[in-house]
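Quick one: this structure, given as structure tokens, is what I'll be asking you about.
All protein chains but one are shown at their positions in the complex.
By written order: A and B. Residues from 1 in each chain.
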Amino acid sequence: MIRALLQPHRLGLLALALALVVWAGMTLRWDWIPRYWELGLAGLWRTLWLLVLSTLIGFLLAVPLGLAQAAGPVWLAAPARWFCTVVRGTPLLLQIWLIYYGLGSLFPQYPWIRQSDLWPYLRQAWPYALLALSLSYAGYEGEVMRGAFKSVPHGQLEAARAYGFSRWSVLRRIWLPQAMARALPTLGGETVLQLKATPLVATITVIEIYSVASRVRQDTFIIYEPLLLLALVYMAIAGLIALGFRWLERRYATGLV
Amino acid sequence: MPEWLTQLWPGLEASAALLALEPPGWGGNLLRGAASSLIIAFGAFSLGCVIGVGGALGKLGGGPVARDLLAVYTTVVRAVPELILILLLYYAGTDLLNQALRAFGYRPIEISGLAAGIGVLGIVQGAYATEVLRGAIQSVPRGQIEAARAYGMSRVQTFRRVTFPAMLPLALPGLSNLWLIATKDTALLAIVGFSELTLETRQAASSTRAYFTFFLASGAIYLLMTLISGKVFSWIEAHFRRGQAGARA
Partner (left out) sequence: MKKLILTASALALLAGAAAADPVRVGVAAEPYPPFASPDAAGNWVGWEVEIMEAVCAAAELDCELTPTAWDGIIPALVSGRIDAIMASMSITEDRLQTIDFSDPYYNTPTVIVGQRDMAMDATPEGLAGHVLGVQVSTIHQAYAQAYFEGQTEIRTYQTQDEANQDLAAGRIDATQADSLAMDDFLSSDAGACCEVKGTVAMDESILGSGVGVGVRKGDDALREAFNRGIAAILADGTYDEITARYFATSIYGH
């Protein structure tokens, strides 16, 4: 790692990068950071939990979606395939707006919604953001899991059945773990894509890290600096996701046939 | 309109009127928006492929500096949300380009929203295309390339006659995926105010307050674009795989 950085041309590039950073630090405006860092941290927190929760919920949905397509009867496989096609075939921005404003436009027609116990949640924006992000992740992952389930050699499943495993324990102990291990490399990439999708929820009033940067721009008219810092933050998170999945892969995906 | 349909769905007639192609219906606007979405997607995809070929060749055969710079490019673009790249490139990109032109004594040029949109999305697509094409080129058997060189073909000839045709079927699934991303990413240009399908949808929806109708309608248009291009790509793939049964990756 260190040695790779010490090649002469890399040293030159590093010096250049360092010079750029110093130049950016000296000439660009960063005086807004002390005023906004608290808001920024709160935004970062919201981005992270939206990401974590939506990938978890999305993944939990993706397993049955993948299974239905890989091995389910037609009446389960066809709707699952359609769901994945629709989610993957339309822009997430449009899905978010449909779920937030589209559903919202129906509320005035049904007054009982406002009397319900769920109303305090339905009023807020984050449940819609979480729903839209989860469904989107489920759509993409359902497709990945379909492939992963199919790629587990059939002989293994048959062997397990022959050993007297029930259908459920075949799924739980053999099929699912192997499918997940095979899906891991793709899941890492998809999770980074999910991270990159989170700023879209700022358009439905959810205050996450991107919308904090927008607020800095609106308050101070400083345009590029918040965006540059934001890009660095996303790169750091993406790097952590990649590292995390590499660790998972080393742990679980070794020795696959 | 059939009686049973309107009974089943009371708002249908109103929705159909809103979606009519001629004003006062907004259907024409949606289709115009869809057309500009397709133009941008096509431009961005083409630009992305050109960048991708250059990037892939640079990553595989370029000097150490070129390789490192390309690695930085693909890493940054694939880790930073498209929305932020679009905002940075859309505003700063134009600004920097014109400052550079001025510094070299040229007249600043006016960059249309269309050109800027294609440029920005093309740069994003280029990073992904670089990776797709690099993978495809790498999986062309070395022996074929060496054989071509041994026959006295130049590097360019080898690429054009051997590497390119051999890697194309391998790259097509990835490229078809990229095309789908391109059509959907055009929606992000709505945020910088470029009038494509998503912005037209939003304008129609807020002018008529029929949010549900228009979002569903434009979702259907996007879906149609995706399904049709999926068919086209699988046809192209079948075409280029002729006689390459063994090359199935």
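General observations
As a working rule, a residue touches a chain if its C-beta (ideal position, glycine included) is under 8 Å from a C-beta of that chain, and two chains touch if they have at least 3 such contacts.
Source: prediction; values computed, not measured.
Of the listed positions A:T85, A:Q156, A:S169 or A:S214, the one in contact with the omitted chain in the full complex is A:S214.
Although one chain is not drawn, its touching partners on subunit B can still be listed: residues 23-26, 28-29, 32, 36, 87, 90-92, 94-95, 98, 108, 111, 113-114, 116, 191-193, 195, 199, 202-204, 206-207, 209, 211.
Along subunit A, the points of touch with the absent chain fall at residues 101, 104-105, 107-108, 114, 122-125, 203, 205, 207, 211, 214-215, 218-219, 221, 223.
The rule is short, and it goes like this: only the chains that are shown with their structure count from here on.
Centroid to centroid, with C-alpha atoms defining each point, subunit A and subunit B lie 21 Å apart. By the touch criterion given at the top, residues 7, 9-10, 12-13, 85-86, 88-95, 97-98, 101-102, 104-106, 192, 195-200, 203, 210, 223-224, 227-228, 230-231, 234-235, 238-239 of subunit A touch subunit B in their complex. Those residues of subunit B whose C-beta lies close enough to touch subunit A in the complex are 64-65, 68-69, 75-76, 78-85, 87-88, 91-92, 180, 184-188, 190-191, 198, 201-202, 205, 209-212, 215-216, 218-219, 222-223, 226-227.
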